[in-house]
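Only one protein chain is missing from this complex, and each of the others stays in its spot.
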Amino acid sequence: MLAETAYGKSSVRLVKVSRHGDRHDLKDLTVAIRFEGDYDQSYTDGDNRDVLPTDTMKNTVYALAAGSSVEEPEAFGVVLARHFLDRNPRLRRVRIDLTEQPWGRIAIGTREHGQAFVRQGAESRSATLQGERDRITVGAGVRDLVILKSSHSAFAGFLRDEYTTLPDASDRILATAMTATWRYRTTDLDFNLTWHAVRNTMLEAFAEHDSQSVQHTLHVMGRAVLDSVDAVSAVRLVMPNKHHLPVDLSRLGLENRNEIFVPTDEPYGLIEATLTR
Amino acid sequence: MLAETAYGKSSVRLVKVSRHGDRHDLKDLTVAIRFEGDYDQSYTDGDNRDVLPTDTMKNTVYALAAGSSVEEPEAFGVVLARHFLDRNPRLRRVRIDLTEQPWGRIAIGTREHGQAFVRQGAESRSATLQGERDRITVGAGVRDLVILKSSHSAFAGFLRDEYTTLPDASDRILATAMTATWRYRTTDLDFNLTWHAVRNTMLEAFAEHDSQSVQHTLHVMGRAVLDSVDAVSAVRLVMPNKHHLPVDLSRLGLENRNEIFVPTDEPYGLIEATLTR
Amino acid sequence: MLAETAYGKSSVRLVKVSRHGDRHDLKDLTVAIRFEGDYDQSYTDGDNRDVLPTDTMKNTVYALAAGSSVEEPEAFGVVLARHFLDRNPRLRRVRIDLTEQPWGRIAIGTREHGQAFVRQGAESRSATLQGERDRITVGAGVRDLVILKSSHSAFAGFLRDEYTTLPDASDRILATAMTATWRYRTTDLDFNLTWHAVRNTMLEAFAEHDSQSVQHTLHVMGRAVLDSVDAVSAVRLVMPNKHHLPVDLSRLGLENRNEIFVPTDEPYGLIEATLTR
Partner (left out) sequence: MLAETAYGKSSVRLVKVSRHGDRHDLKDLTVAIRFEGDYDQSYTDGDNRDVLPTDTMKNTVYALAAGSSVEEPEAFGVVLARHFLDRNPRLRRVRIDLTEQPWGRIAIGTREHGQAFVRQGAESRSATLQGERDRITVGAGVRDLVILKSSHSAFAGFLRDEYTTLPDASDRILATAMTATWRYRTTDLDFNLTWHAVRNTMLEAFAEHDSQSVQHTLHVMGRAVLDSVDAVSAVRLVMPNKHHLPVDLSRLGLENRNEIFVPTDEPYGLIEATLTR
């Protein structure tokens, strides 16, 4: 028996330059398309008659990008989802994932240059569309938002067993490379404005809060989003704990006044949750 | 409302050397542990009293590795899962993921050296344990098994629309970096032997088969596993299509007799399915 | 015969938090140390008596970071270089490489938070110290500065042979992930201020210039640095050409008005040069 079949195209790279006189806009997207539907015959019999090639999916991204705005990744995703649903009767569900690589303008003194750009941030913006016959669900997100608190972070009073060696920490560094995704109630929204509102809300909650654990911080950040941004119906946060271990300088005859840390990549804690209304 | 919460430790690196006189065995594993359970209070109130620190999970891996065999990743995973379920009443489900980095012995002429090793393969072996109060499910897999057919691979007769430019191909290169995962019916099995049987079955099916598409090949490989290895109850295959495009030499005044290809990383097709009995 | 020997420690990760009341400063560095000297006996005879362990080099980074400012990576590098030269008579030349991962402060409305930070940029800042008995040379740099011009970039009038298929381009996208390194005349300098001056100078030159090729742009950027920043005695630029290819939409029945591009990672052009006074 065949189950959970899907096929599509990933890592379709697209840069669109929109020219408004001397001022150009630059949009840099990576698109993935995933079809679920009645395609079992292609698996079982090698019969391709109903299979839209993934190469055509790629071409479609470029064709529709030429005729549509890509200014809002979410809106461009809706255009793609509708196109595929309209043309492919065997398609039951289409998923469109878009990742935006952020660019800023190069500054010439206090002026922004209209046609020269510099990549910004290690983080990227994501949008996810789930399209079915009767509805399209829009989601957005941020990936690899690396944030750190040098104060107001503790982890203490936890469960101990015979293998527990971790001491209580009342003043530790908290750092994470957060990935957050959220779902919108509607497809009719100022997606760019709302995205920035969600991101800012999470950053402020992270900064202002007294953290008792990664779990605690995650909840405060997710709750702040639901409290502040009406358009969001649910938010999921995934927070790897990027441990910063205080260096034991006593072996070197010195004191570490909570100043010198070694950040480590492995192993790492991983904390996840979804908050819904 | 809080949903889909989980927390754990990832990328716990472990090398165990077992000494049998002059002949040592080397096992190189990366372990991830993931707890799901009644831990909402840690999120909502910052109350850690029921939270086993992820640092303790890491220590537990090393402690149990010292007292148990790690020769079979699946069996070591069962030991870990049982340990955590036994000690943590609030734990509803524990997931243990193990990845084995493969090593071979260095050859001295025709003899294998007992204490010197060389890393083998880009691929890695995986094992996944899902433990709940009343049962533990064991799965295994292979990640990034890179395989290529230079013959008996076609893709033709597919659906065409106004954006289709791909020509029919009767003799193309088929290549993928396959990830396969499968579930066992039982926890009582020769896991090492069975893993090799599944891997060989997939490789032989891939090599011997006349491919009409990636979907078609995926199905043949999955079916071969279910047909040949009784202990497997379901198998999932994820196959990125690592496109090898024939170079257009006609622009250089030359002919390409299906010999010269450029492998590309992006974009790539992505085909997935699960086969169950 | 033994030649070009060197040994040292790489990827020493260091985060230092300096506390000034409510306002913390965060510095995130990765340090590499490389010794060249009279250590042949350790290679030929396995005699370690003169070998300072690389583990001690790592400890030294943390010990000196506790007692010195790390606010300027270049100045901290001088401290490290002098320390090692003073204590190790067999050391002929020491090289210290420092990479700074940039962090900014999280904004709360228009106010900067004193103790919460967000990672900025994909680029990183580098510093390189070459220390010998009689002098220390200081260099600095920027790695992976990703920049793009959507106008004023051409590549035409080049050499053609029988394998040339590239058409002249009068208006193409120019993009690169530049790595620049430069040498200072002195160790007595405001390193942070000067680093920003060099970076800004390069960005402005890139933005304002009419590019005839990557080579041409590289030269203009390097020359601008030598013209504007007296303290720099030489600058080296390495510029991979991150090709953005216009998509051929004519096969899809559409016109590409120089708007739709596919960025590609491989193959890539690679252009390098050093400019000295």
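Order of writing sets the labels: A, B and C. Residues in every chain begin at 1.
Quick note on the criterion: a contact is a pair of C-beta atoms (placed from the backbone, for glycine too) under 8 Å apart; a residue touches a chain by one contact, two chains touch by 3 or more.
Please read these numbers as outputs of a predicted model, since none were measured by experiment.
Checked against the hidden chain, the listed residues C:58, C:105, C:119 or C:172 yield one contact partner: C:58. Across B:3, B:108 or B:169, the single residue that touches the chain missing here is B:108. Checked against the full complex, the one of B:17, B:156, B:169 or B:193 touching the unshown chain is B:17. Within the complete assembly, C:266 is the residue of C:71, C:171 or C:266 that touches the hidden chain.
Where chain B meets the chain that is not shown, the touching residues are 13-19, 24, 26, 28, 59, 62-63, 65-67, 103, 106-108, 113, 115-123, 145-152, 173, 200, 203-204, 206-208, 244, 247, 249, 252, 254-256, 258-264.
Contact between chain A and the unshown chain involves residues 162-163, 165, 251-253, 265-266.
Contact between chain C and the unshown chain involves residues 1-13, 32, 34, 39, 42-56, 58-60, 63, 87, 155-161, 163-166, 211-216, 218-219, 236, 240-241, 265-277.
The criterion applied here is as follows: only the chains that are shown with their structure count from here on.
Comparing each chain's Cα centroid with the centroid of every protein Cα atom identifies chain A as the most central.
Each chain gets one centre point, the mean of its Cα atoms, and the points for chain A and chain B are 25 Å apart.
Rounded to whole angstrom, the centroid-to-centroid distance between chain B and chain C, based on C-alpha atoms, equals 37 Å. One finds 28 Å separating the Cα centroids of chain A and chain C.
Residues of chain B found to touch two or more other chains are 163, 165, 265-266.
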